[in-house]
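Please find one structure pasted underneath; my questions will follow.
Only one protein chain is missing from this complex, and each of the others stays in its spot.
Going by the order they are written in, the chains are A, B and C; count residues from 1 in each one.
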Amino acid sequence: MPTLTLLQAVNDGLKSVMRTDPDVLVFGEDVGLKGGVFLATEGLTNEFGKERCFDTPLSEDGIIGTAIGMAMNGLRPVAEIQFQDFIFPAFDQIVSEAAKLRYRSGGQYTAPMVIRTPYGGGIRGGLYHSQSGEAYFAHTAGLKVVIPSTPHDAKGLLIASIQDPDPVLFMEPKALYRSVKGEVPEDVYTVDLSTLRRVREGKDVTIFCYGAMVPVVEKAATQAAAKGIECTVVDLRTLLPLDEDGVLEAAKSTGRVVVVHEAPRFCGYGAEISALIAERCIEYMEAPVKRVTGFDTPFPNTLEHHYLPDDRRVLDAIEQTFEF
Amino acid sequence: MPTLTLLQAVNDGLKSVMRTDPDVLVFGEDVGLKGGVFLATEGLTNEFGKERCFDTPLSEDGIIGTAIGMAMNGLRPVAEIQFQDFIFPAFDQIVSEAAKLRYRSGGQYTAPMVIRTPYGGGIRGGLYHSQSGEAYFAHTAGLKVVIPSTPHDAKGLLIASIQDPDPVLFMEPKALYRSVKGEVPEDVYTVDLSTLRRVREGKDVTIFCYGAMVPVVEKAATQAAAKGIECTVVDLRTLLPLDEDGVLEAAKSTGRVVVVHEAPRFCGYGAEISALIAERCIEYMEAPVKRVTGFDTPFPNTLEHHYLPDDRRVLDAIEQTFEF
Amino acid sequence: MDTTELLKVIEPDGATPGFDTDLSDAELVHCYRTMLAVRAFDDVCMKLQRAGRIGFSIPNKGIEATQVGAASAIDKTDFLFPSYRDFGMALYHRVPPVEMMHNMFGNELDSAHGRQMPVHFSFVDPIRLYSISSPIGTHIPHAVGAAHAFRLKGEDRVCLVSFGDGGTSSLGFHSGLNFAGVWKAPVVFLCQNNGWAISCPSEEQTASEGYAIKAKAYGMPGIVVDGNDLLAVRQATSDAVARARRGEGPTLIEARTFRMGGHSTSDDPTRYVPAELLEEWGRKDPVTRFQRYLEKEGIWTAKLEEQLTAEVSAEINAAAKVAEGTGQPGLETIFSDVYADLPTHLRKQGEFLFDLTARRGDAAAGDGAFPL
Partner (left out) sequence: MDTTELLKVIEPDGATPGFDTDLSDAELVHCYRTMLAVRAFDDVCMKLQRAGRIGFSIPNKGIEATQVGAASAIDKTDFLFPSYRDFGMALYHRVPPVEMMHNMFGNELDSAHGRQMPVHFSFVDPIRLYSISSPIGTHIPHAVGAAHAFRLKGEDRVCLVSFGDGGTSSLGFHSGLNFAGVWKAPVVFLCQNNGWAISCPSEEQTASEGYAIKAKAYGMPGIVVDGNDLLAVRQATSDAVARARRGEGPTLIEARTFRMGGHSTSDDPTRYVPAELLEEWGRKDPVTRFQRYLEKEGIWTAKLEEQLTAEVSAEINAAAKVAEGTGQPGLETIFSDVYADLPTHLRKQGEFLFDLTARRGDAAAGDGAFPL
């Protein structure tokens, strides 16, 4: 099995599925000859031609709007939004249209499509090349929201998303594009949506995280272990629909919970995890449910390393939760 | 003091402040001669002329985008979005621009403006004339989010919002426009943003709510009282920045909490209230923190009375929380 | 053909000098009958709304020729993306009025299970008529994507997408037309310029000289046509459809017409529509104009009129009766169709609601077991 970076796994996932399904096509800004600004779509136009991988005018509204039209006519569009920060011009198309089409037409029209987009900090991108907008989308019924954190999951979840009958927002942690490597099967395979990945088992504290925060949490958990605190680490990987039972089970198993994400805290995705616990298994909790998150500010540039949760911040929270 | 409906209070708030501050102007679709589809801006064009209250082309992006430009040049624009459901074409302008302008320019440019918009169900409006999108905006640092539930607050909070140095999303519960009445002072007055309103005091269960859910919760609290359960009812009225200390205090005072809103539950605003409690005062909780909300679906039409939380659903939650 | 001159075929007196239609007499009668049906459907809905039996409707009066003329230019295998003010498009393609009425009542036979407001139709049969959305203009790029898919899949089909003068200010208009131009997508854009976007007149909507000229921004032809002249609208649309089928790309058609009623049943147009304008356009009534044409052609007779009027009125009244007598959607329709499969959290929410209504003794709860 080849060892690939997360970025290569995405590229490989696209190629594998395009080879087997002629209805899959990829488009967005600069995805063609240039291969995307991160090179996630490198080689696609060469291999599959301009009809199956092509550039579009500079309009996210147009990219998503036309993808919906293609999706309802038998194609399987994979639309790229160059940075998640630039998805907002398409917010109406995603939230009002793609997410609600099946419902409002009683299933007569549907939008099986994938929106791929790199998200998150770590590249000194400042306000508009660093954001993590998952909470905006996870509040939207009709949409699925998927975030991988390993090369294996990136390919398997991406293919599952493309084959899914509903619209999927597939957010790629750009900080991990080249920094994580792993074995990735060569063939077409899927990782089921709405399943958790238990990254590490431990009896003391449960940590929920996803995307670029997973390696940060793993590092903190290792440090905690050295101090005698054993953590269960859960990679949520599908944020909507969430495997709620899996979350509750993991929370109950330790009675102590930390939730980690890099997006701002207030009304962030972590709030839902905390709320689920407060609603469905508060009687198991032996400590406050802590959140380690980005601050409730826009994303800064020079000081991004202070803004982003790091292993130290996570470790602090683990210790406080353990000692409570 | 005259007795006004909430709708009249909004209209009166606009007129009062326009009379005293020549920089305040109102625009949006159909706000001029027609007076707005709900008549919130009735009479403004007549009294203040077409330069201070005018219709715009059909583009929410344009309405908010130009409002930002006016706001940074000494005007105090009050932009109307006809239904909150139609705010999404302007999502980019609100989230990327209005909310982040002060930050990204180090305070050199600011956008003191108000976006007024009717929200919520209860008028048989189906998917696109019923939504409650507060969670999308409350996750956005730099923005303020205000929702009144009484005529007095509607006028006072609206004027405070217009005078505020930062952009404010002012969501008006359309279900209450004509159904609630109350005394409203004639002059210009303000109700401070980021303050709660304690609607009712009780030692047993604390209920957090806002907007159109306030009268529903009040009704349920009255029924609960008849059954011997005394509720504290808190109208949050400013969702962002929230008076967190006030929330925690009210939660601690009873140790039992129910959160109510009509928006979908998953990643809804209620999750943040639950999360705050789970993080900051879980040790005071004697019962799970329950949420009574809309379902995680688009908003239906014929069956909206089943979708919307009513006093019965709230009462159920109060009883379960009390009896836990 | 690319003109800012108004395309017109039928003279006020019904004459069509130098024009020969490709429609058979039966087809011409179907067009006329459809316009009468629109008017009847409109009237019935207005009355139902005034009586509080449905919640809402959208008047179509004055626009019938645009709707029917344009719809007549596309085939059943094509794809229609109408606006909410397009009763005639569905009726022309023989969507049974009762299906439309099910939507007006939001009952259990409504194809959208009563989830949408009235006039938000969705059909796949007898023609693909796209699920109507309230947000203005969002369907325009959908039509472009669908048309592009036809091309990529080698299917000989086109899309006709209709929107209002106000719709041209929307984001979907800009991105849709721009993408269509670049892709040379087989799509026809029909801008129904009916003078108003609710209360906003055209001169406050845009400073451009009409709407057809906006085509220039996207490298496609823009055509202006008399929207109250069924044959002219049909001609312009047929030409554009033919162009699209030939692979030559999209066309923007502006049909100039006038909304003779309020924006909707919630609107009071006397607040903003000048009475003179209403009078002026009243004299240009599209149904009368086409009737005069049919008369000149020897097709129209008083007897035909009587027969058609009786037919459509009976059909539509019957449709309303059936729809009104049909039950409400089941509670499970709140939760179905959010996704293809029901996720756990929605199953739980559904079970909760079934339980609650059962405890309340609410009839709508069914037999107490959540069926999804």
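Going forward, contacts are C-beta pairs under 8 Å (C-beta built on N, C-alpha and C of every residue); 3 or more make two chains touch, one makes a residue touch a chain.
On a predicted model such as this, the values are computed, not experimentally measured, just so you know.
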Displayed chains contacted by the hidden chain, counting the whole assembly: A, B, C
Residue of A:Asp12, A:Glu29, A:Glu80 or A:Glu134 in touch with the missing chain, whole complex considered: A:Glu29
Contacting the left-out chain in the complete assembly, out of A:Phe48, A:Phe86 or A:Tyr103: A:Phe86
Residue of A:Gly13, A:Pro167 or A:Pro298 in touch with the missing chain, whole complex considered: A:Pro298
Residue of C:Leu6, C:Met46, C:Val98 or C:Ala217 touching the missing chain in the full complex: C:Ala217
Which residue of B:Gly13, B:Gly35 or B:Pro57 touches the chain not shown here: B:Pro57
Positions on subunit C contacted by the hidden chain, ascending: 169, 171, 173-175, 178, 181-182, 184, 203-209, 213-214, 216-220, 249
Residue numbers in subunit A that touch the chain omitted from display: 29-30, 32-35, 37, 55-59, 61-62, 85-86, 88-89, 124-129, 265-266, 295-298, 300-303, 306-307, 312-313, 316
Footprint left on subunit B by the chain that the document does not show: 25, 51, 56-57, 59, 61-62, 64-75, 77, 89, 92-93, 96-97, 100-110, 141-142, 144, 165-166, 194, 241-245
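In this text, only the chains that are shown with their structure count from here on.
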Maximum centroid distance from subunit B, chain identifier (CA atoms): C
Centre-to-centre distance between subunit C and subunit A (centres being mean Cα positions), rounded to whole Å: 39
Between subunit B and subunit C, centroid-to-centroid distance (C-alpha), Å: 35
Length of the line joining the C-alpha centres of subunit A and subunit B, rounded to whole Å: 30
Two or more partner chains touched - positions in subunit B: 85, 88-89, 127-128, 266, 296-298
Sites on subunit C at which at least two other chains make contact: 115-116, 120, 133, 135, 171, 338, 345-346
